[in-house]
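Omission of a single protein chain aside, the complex is shown with its protein chains in their original locations.
Chain IDs A and B follow the sequence of writing; residue 1 opens each chain.
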Amino acid sequence: MNYPVDYKYTRSHEWLRDDGDVAIVGISDYAQDALGDVVFVNLPAVGDTVIAGESFGDVESVKAVSDLISPVTGVVCQVNTALEDAPESLNEDPYGAWIIQVEDVTDCEDLMNAEDYQAFCEQEG
Amino acid sequence: MGSYIPSTLAERREMLSAVGVSSFRELYRDVPEEMYRPDLDLPEGKSELEVSRILTALAEKNRVFPTVLRGAGAYDHYIPSIVKYIPAKEEFLTAYTPYQAEMSQGILQSIFEYQTMICRLTGMDVSNASVYDGATATAEAAAMCRDRKRRVTLISAAAHPDTIQTVKTYCYAAGEAVEVIPEKDGKTDLAALEAMLTPEVASVYIQQPNFYGQLEDVGKIGETVHQAGAMYIMGCNPIALAILQTPREAGADIAVGEGQPLGMPLSYGGPYLGFMATTAKYMRKLPGRIVGQTVDAAGARAYVLSLQAREQHIRREKASSNICSNEALCALTAGLYMAAMGPEGMAKAAKQSMAKAHYLAEKLRALPGVELVHSGPFFHEFVTTLPHRAEVLSALEEAGILGGLPIAGGVLWCATEKVPKSELDRAVEIVKEVLGRCN
Partner (left out) sequence: MQLIFEKSVPGRGTEYLPACDVPEVSLPEGLGRKAPPKLPELSETDVSRHYTQLCQRVYGVNCGFYPLGSCTMKYNPRIDEEMAALPGFTGIHPLAPEAATQGCREVLSTAKKLLCEITGMADMTFQPAAGAHGEFTGVLLIKQYHDARGDRKRCKILVPDSAHGTNPATAAMCGYQIVNIPSGPDGCVDLEALKAALGEDTAGLMLTNPNTLGLFDRNILEITRLVHGAGGLCYYDGANLNAVMGLARPGDMGFDCVHLNLHKTFATPHGGGGPGGGAVGCKEFLKAYLPKSRLMDGGDGIQVRSFAGNFLVVVKALAYLLTLGKEGVPQAAENAVLNANYLLARLKERYTPAYEGLCMHEFVLDLSELKKETGVSALDLAKTLIDYGMHPPTMYFPLIVHEALMLEPTETESKQTLDQAAEVFLKLWDLAHEDPAYMHEAPHHAQIRRPDEVRAARNPILCQPE
């Protein structure tokens, strides 16, 4: 399992990378492994407001669906629409396959660093 | 008393003792005494022969009309013999929903074939495995169209009254608004529709041919609906679709309809079949079971229930619909009907129904006091005025003919390919005779 140090993590297994003006959001290696083969991603639209701690979409595997919880409050400025045709990239490259980018961030959940998140996952598993 | 319990009394005792109890009551030890009531007021059980007598007698209390000139949502088309026999095969009849693909390929493939035929008939890209009936298909389609900003459903007053009421009920349940677009001369009032198309409108439902049999200007309505940014749901008669412009050609986003004309008998209202098809864009919003093609571990073609993450057993309260059953055996019947009739046979049934309805309309309107109520083109149903309506209909019934349906302002007639010209002529003669007698 991979826990890169330049990312921050939520307890619902999303990652966040601060990229200056925008916050980039995806799901962790642990999350993609627990989900199994991702078959579809329900994405928000550019311009939608996301709220920290609330769902902004979901990911489907064959027999399960899991909400995507936003780590921040802000406005969606980019959506990785490539995931619509290639949802498997969330399995293959979870830290490369970002899901949304958020700007005008006003609020942020309490996030874990890589070390704490790894401990959190090991405890959960 | 009839019973379908195979175990003998001796075996039951043996099994009770293997379980470690001495009586059946002990198996129900968690059922409080005050509600344990093994003494209900039910009739004594009966042998198969007696049950057969009772139900045959009940069936005989009904009157089967050899000639049916009534439609209004249930249509008396000819059903080829093979279409009656194949769905009665016990394997098809007694299987459950095909959860276990490895032992259900026959049902899964039949549904995949049904989905394909519905797509080809409607011109759409994706069909589900069917829903309960045409009215619920419409209500489910309306739910598919709602998004965060657009919530309101518009439905034409010229749609089937049961469909309108079902859509209203589903909208009442969800707390969503529904408005009825008025009719004018038996068709959806286009000017009224334009005025009602606010930015909150999610979808517009038009039935083609409509409840009065009239053919709507579905292409033009589609343009109007799309200009306003709403989605267009078209209700279709599947027999008419063999010759009519497809919903896809008319610009519909979702095609729905009552599948009963595809080989299902009238059966006092059910079981029938609701079909639903849409464009690739809305595939994942389509409710209900959907069968998909894939390969098995050895690389062979195989079929499975697919896209299940949309459904209630996975999404629970977040599912867009609670539907789990489809009408699989009815879908099998519909697929079988379409395969047996073929494109030519279907077109023939459609053309003959239309021709016979027009013949009947011409003959009826030649009688005194009988006029066509609406001026537009129609398919196989039409409304006439009819003096002495009750007398005329009961005279027809006495002669073995189920006449048109009495509705506000007249009678809604229907003819299908099943009615020979001689019966149409006989019906007209009876109407003429009663009108002459009463006037």
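Following the convention adopted for this analysis, a contact is a pair of C-beta atoms (placed from the backbone, for glycine too) under 8 Å apart; a residue touches a chain by one contact, two chains touch by 3 or more.
Because the structure is a prediction, the values reported are computed rather than measured.
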| item | value |
| --- | --- |
| Which residue of B:22, B:293 or B:375 touches the chain not shown here | B:293 |
| Absent-chain contact - pick from B:180, B:196, B:228 or B:283 | B:283 |
| Contact residue for the chain not shown (choose from B:354, B:383 or B:430) | B:354 |
| Selected residue (touches chain absent from view) among B:110, B:210 or B:384 | B:110 |
| Touch list for subunit A against the chain that is not drawn | 37, 39-40, 60, 62-63, 87-88 |
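In the analysis below, only the chains that are shown with their structure count from here on.
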| item | value |
| --- | --- |
| Averaged-CA centre spacing for the pair subunit B and subunit A, given as whole angstrom | 44 |
| Touch list for subunit B against partner subunit A, complex | 284, 307-309, 314-315, 318 |
| For the subunit A and subunit B complex, residues of the former touching the latter | 39-40, 60-65 |
